[in-house]
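I'd like to ask some things about the structure below.
Excerpt of the complex: some chains, original placement.
The chains carry the letters A and B, assigned in the order they are written, with residues numbered from 1 in each.
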Amino acid sequence: MRSNESLLELLLELQVLDRIPRSGFVLRGVAEPESVTEHCWHVLFMVWALGERVPGVDVTRAVEIALVHDLAELRVGDLPRTAARYLPAGAKNVAETAAVGEVLAPLPERARRLYAEYQEGVTLESRLVKACDKLQLMLKVAVYEGWGSGALAEFWETPDTSPAPGIAAVDELFAELRARRKPAAGR
Amino acid sequence: MRSNESLLELLLELQVLDRIPRSGFVLRGVAEPESVTEHCWHVLFMVWALGERVPGVDVTRAVEIALVHDLAELRVGDLPRTAARYLPAGAKNVAETAAVGEVLAPLPERARRLYAEYQEGVTLESRLVKACDKLQLMLKVAVYEGWGSGALAEFWETPDTSPAPGIAAVDELFAELRARRKPAAGR
């Protein structure tokens, strides 16, 4: 499997993203967990819906970044959180960039630049996508907990699943979500 | 279940879209068929990737239309193709518009207008989404046929699964997809 050579090849390969389950949920016993594709759609929707609440953000570009932000998983897999600890520093990012480069080969250079922007995580747009990436995780955790599915409590205590503070609109939603969980957390 | 009253409520409800399988595949025996969320993501990606090949289209708005185009299924279900025949003329559209109105209630009016634009199907942007909606169906059909999953041959013969002609970029991709199927079709 090398670089895609046509848009059709690319579109066909993307269909497979549906079959890659999110490893964080798989490893914690959620039955029928969301796929990477489903995660991607929700992140994208959140970026779009929150955009108007984030002063100065270019929503259109943020949406585009969300669209490509997880495509490496097609070829690298959805590495469990633990995997990064065992790989050389930076190796995951290098691998993902190379994979996305070959997946998106039939698209103009701009598509790969959006992915690079996400990896760098400097611009407001990429930071918004990263924050929504984590917020979506916690939204799904809340939903699965409501369904009684999986052992997910640890997610609420791990700093790296909290959206990095700084984007107020996301911080507020996360606080609201956490507050909502309180009563149930009394179990 | 009434109108969503906050963005958080809306985002939580959207997570459920992942559990609604696409009825066309369910009824034709595909194992583990795509969800409505997955379909939505692929349509959106196609609209974005094809946008630059469609003269005069406003890609940003087309992407936004794609984002909302199937949200009615959260509350109305993914009606099988046959259902429309048994409902009064226009009832499906009316129901879907009402459902989307309540789902998207926490968002600005503009979000509902995008859905109305899709239902009307007059603008180039909405026509592009509709064409991609059908093209994505056939892409998935091709993928599932390659996997030996489901009885899907009829899709290739039904006019209402062909993207309506008129948007050259979509027509070309569909022709390429159909041509690719040829050898296998000899079975």
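The rule is short, and it goes like this: a contact is a pair of C-beta atoms (placed from the backbone, for glycine too) under 8 Å apart; a residue touches a chain by one contact, two chains touch by 3 or more.
The structure presented is a predicted model; accordingly, all values stated were derived computationally and were not measured.
Engineer: Since every chain here shares one sequence and 2 of them are in place, how many copies does the full complex have in this file?
Structural biologist: 6
To be clear about the criterion, only the chains that are shown with their structure count from here on.
Engineer: Can you check how far apart chain A and chain B are, centre to centre, with Cα atoms defining each centre and the answer in Å?
Structural biologist: So the centroids are 23 Å from each other.
Engineer: Which of the residues in chain A end up touching chain B in this complex?
Structural biologist: Counting only chain A, the residues touching chain B are 6-8, 10-12, 14-16, 18-19, 32, 34-35, 37-38, 40-42, 44-46, 48-50, 52, 60, 63-64, 67, 107-108, 139-140, 142-143, 173, 176-177, 180.
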